[in-house]
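Of the protein chains in this complex, one is absent; all others appear in place.
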C-alpha cells in the first residue's frame, strides 16, 4: 500500500497526530492575541503604541511584559522547542512501517502528553507536574527518533 | 503520478512555496548578522566581547539590546512561530491531492501574506496592519490543517 496514503492506517494516525499538534501550536498565537486584547498590553514593538482602530488609547505601559501574555508566550516557546521535531520524527517513524498499535501508542501518547502539558502550564500547576508531562512527550520523541536511526542503519 | 514528484504540479507548487519560505526564514538570520555588523552590537553572549578580527574594539555596550537588531529578531521569532508548521501542514495538505488551483491559491497566498508581513514589520507599520497580514496567513494554515485532518478521518 502507498506509505503516504491516508488509506494507510499508520500514515492516517500520523496525519491526525500531526494536524492536531499544528492546530495546538497555531492556537497559542491566537491565545496570545486574545490575551493581548484582554489586557490591552504585552506588546513588543515601539510602533504598537501608535493610535489605531484596534488600539485607540495607546500608553507606554503597553510595551511592558504582562504575565498573562508572557505565560502563553512561554507555553508557545515550549511548543517551538518540541513540536517541529516531533512532526519530522513522527513522519520518518511511520515511514519505517511500524505496527499500527505501536504507531497509535507513540503518536497519540505524544499528543496526549502535550495537551496535558498545556493544561498544567496554563493553570500554573507545579514545575514538577509540568516537567513530568514534558518528560513523557520527550521520551516518546527520543524513542521514535532512535527507532528511525537504527532502521536507517539497517537494524 | 508519483505524489512526491516535481513533475506533479501540485507537489511542485508546494516545493516552490516551501523553499521560498525556507529562504525567507534563513534570510532573517543573515539580516540579523548584517545589522549586528552595522551597529557593531546587539550581541548576546559574554564571549562576544573578546577582541577578534571581526570585533577589533570590544565594548560592554555591545551586549545591550539594539532596536535595529531586535526588530529582526522579533520578525524571525514570528517566522519560527509560523513557518515550521506551514511547511508540514502544506506537505500533508498536498498529499490529500487537492486541485492544482486550490493548492496554488492557499500555498502562494500564504507565501504572499508572509512576504507582506515582513515588509510591514520591517518598515514598522502599525500593529493593526501587521496583525491583519499575519491573520491571513494563519487562517490559510488552519484551513489546510483542518482539510488534512478531515481527510485523515475519511471525509
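Labels A and B are assigned to the chains in the order they are written; within every chain, residues are numbered from 1.
One rule holds in what follows: a contact is a pair of C-beta atoms (placed from the backbone, for glycine too) under 8 Å apart; a residue touches a chain by one contact, two chains touch by 3 or more.
Because the structure is a prediction, the values reported are computed rather than measured.
J.: Among A:21, A:36, A:103 or A:141, which residue is in touch with the absent chain?
T.: With A:21, A:36, A:103 or A:141 as choices, the missing chain is touched by A:141.
J.: Can you tell me which of A:7, A:99 or A:126 touches the chain that was removed from the display?
T.: Considering the complete complex, A:126 is the one touching the chain left out.
J.: Which of B:26, B:39 or B:150 sits in contact with the chain that's absent?
T.: Spelled out, the listed residue whose C-beta touches the missing chain is B:26.
J.: One chain is left out of this view; which of B:18, B:92 or B:144 touches it in the full complex?
T.: Considering all chains, including the one not shown, the answer is B:18.
J.: Residues of chain A in contact with the chain that isn't shown?
T.: Within chain A, the residues touching the omitted chain are 3-4, 67, 71, 74, 80-82, 84-85, 88-89, 92, 95-96, 121, 124-128, 131, 134, 138, 141-142, 145-146, 148-149, 151-154.
J.: Against the chain that's been left off, what residues of chain B make contact? List them.
T.: 2, 4, 6, 12, 15-16, 18-20, 22-23, 25-26, 28-30, 33, 43-48, 50, 52-55, 76, 80, 83-84, 87-88, 91
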